[in-house]
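Following: one structure in structure tokens, then a few remarks.
Shown here: the complex without one of its protein chains, the others still in place.
Order of writing sets the labels: A and B. Residues in every chain begin at 1.
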Amino acid sequence: MQRFANPGRFLRLADALIPWAATVATALILLGLYLGLCVAPADYQQGDTVRIMYVHVPAAWMALSGYLFLAVVSAAALVWRHPLAHLVAKAASPLGAAFTFLALVTGSLWGRPTWGTWWVWDGRLTSVLVLFFLYLGHMALYGAFDDERRGQKAAAILALVGAVNLPIIKFSVDWWTTLHQPASVFRLDGPTIDAQMLWPLLVTALGFMAYFLALVLLRAKQEVLSQRARALALLQAGA
Amino acid sequence: MVLLQGRALAAERGWRLLFRDLSFELDAGGGLLLNGPNGSGKTTLIRLLAGLQPPLAGRLLWQDRPVDEDREGHRRRVAYVGHQPGIKPALTPGEQLAFEAGLQGVPAGRLAAAEARFHLTRFRDLPTALLSAGQRRRTALARLVLSEASLWLLDEPATSLDAEGEASLWALVEEHRAKGGLVVVASHGAVPLAGVARVDLAQFAPAVAPA
Partner (left out) sequence: MSAFLALSRRELLLLWRQRGEPLIALAFFLLAALVFAFGAGPDAALLQRIAPGVLWASALFAVVLSLERLFESDHAEGALDQLALSPISLPMVVAAKVLVHWLGSGFLLLLAAPLVALAYGLPWALWPTLLLTLLLGTPSLSLIGAVVAATALGARRGGVLIPLLALPLMLPVLILGVTAADAAAAGLADGAHLLLLGAALLFALPLSLVAAPAALRQALEAG
């Protein structure tokens, strides 16, 4: 049972951080949404529909950085064989998938009035859709094996191999001419977007990150506890 | 001289701890018999000794050096015959053994001897899918004749064998030991080998906490 001694520290850390992160998340998301939906100016061409951007863009950032987080944690899990890393990865991928889905749906809702179409098969959209399926595959691997730890290790390998997709997504809008807007925030020579629009994006993005942190910690804590419960049950059964 | 040493080995399967604190020593020409009921970890221990799985705890040493510092060397000195014979149903015994010979770099001349040893010559050109379980088991065991490995790891090797097959098997094992080789056999029951150390895996199972 020694291997469950370390998670004790993690559980205490999680219990301390979760309420704080949740509060920050709520505050920042509400503030960001307020700034984006009410305070920021309407676009001169698109009118108020541009406000979908204030959910779409942070969600897309979370989709990508969520996967980066997943890849880093998976690498840590494989290299240092830390069992907690596997649990954090398992906790993170449904959240990443949800943000990806949110980005895809809000993007689609935004695309309809702006481009006249719900969907277009260009580089950016296709690779984000691929990212969504990578998340789904990752989630599927956990339950795919009788021995869950085998699933954890398999998922970690898949997460790393799929990380190759990330640069393709980031630069796809540069490589292929596309309907999707090219990068206007994360550019080498600074953002080209107006400050009034930039602030709501950043605030909401930070809020989403705090939300991600809170939920990852919560779900990882759940995993640790359910592992403990299972081990105790096995011990009681005299296994 | 002690060649193979296990120190405080522990292993698990699924979430179950199978055995702990298991230690043993084997000299040249030595034999180790692993007994124990189903699920006690015989197969896991054999695979652990082969280097296919890392132990949960403890160390495995060859000539006083940890095995995981020289995985390639350990692979070369191990011959493993497991539960599944490890042969392809679509190949004939002749092709199977020719492949093994090609892998190990053994000259083709030894093939006929290997086939004869386990009486495979009669059906060497039939696809193994058509053979009986005993004939397939003998094909799998014939690879031991081709092998130059010093450590033989056999998991229930006598399964499905008739009296003739068993006699060939144990005679081969004793020859191997006489040449200084080591053998570890996992078996439910007794084994007709002289002077083997016995390990009962049930004795190394974790103590059950009273309910």
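Before moving on, here are some points about what is shown:
Assume a contact is a pair of C-beta atoms (placed from the backbone, for glycine too) under 8 Å apart; a residue touches a chain by one contact, two chains touch by 3 or more.
What you see is a predicted model, and the numbers here were worked out from it, not measured in a lab.
Listed residues B:G82, B:G165 or B:G181: the one in touch with the omitted chain is B:G82. Across A:A22, A:A76, A:L109 or A:L136, the residue that sits in touch with the chain not pictured is A:L136. Residue-wise, the contact with the chain that is not shown comes from B:T44, picked out of B:Q5, B:T44 or B:S168.
Only one residue in the set A:V72, A:L158, A:I193 or A:L235 touches the chain that does not appear here, and it is A:L158. If you put the missing chain back, the residues of chain A touching it would be 78, 123, 126-127, 130, 133-134, 136-137, 140-141, 144-147, 150-151, 153-154, 157-158, 160-162, 164-165, 168, 176. Chain B residues in contact with the hidden partner, per the touch definition given at the top, are 13, 43-44, 47, 50-54, 72, 75-76, 78-80, 82-91, 95, 99, 102-105, 127.
Criterion: only the chains that are shown with their structure count from here on.
Remark: chain A and chain B have CA centroids separated by 48 Å (rounded to whole angstrom). Partner chain B is touched in their complex by these residues of chain A: 146-147, 230-231, 234-236, 238-239.
The residues of chain B lying in touch with chain A in their complex are 14-16, 208-209, 211.
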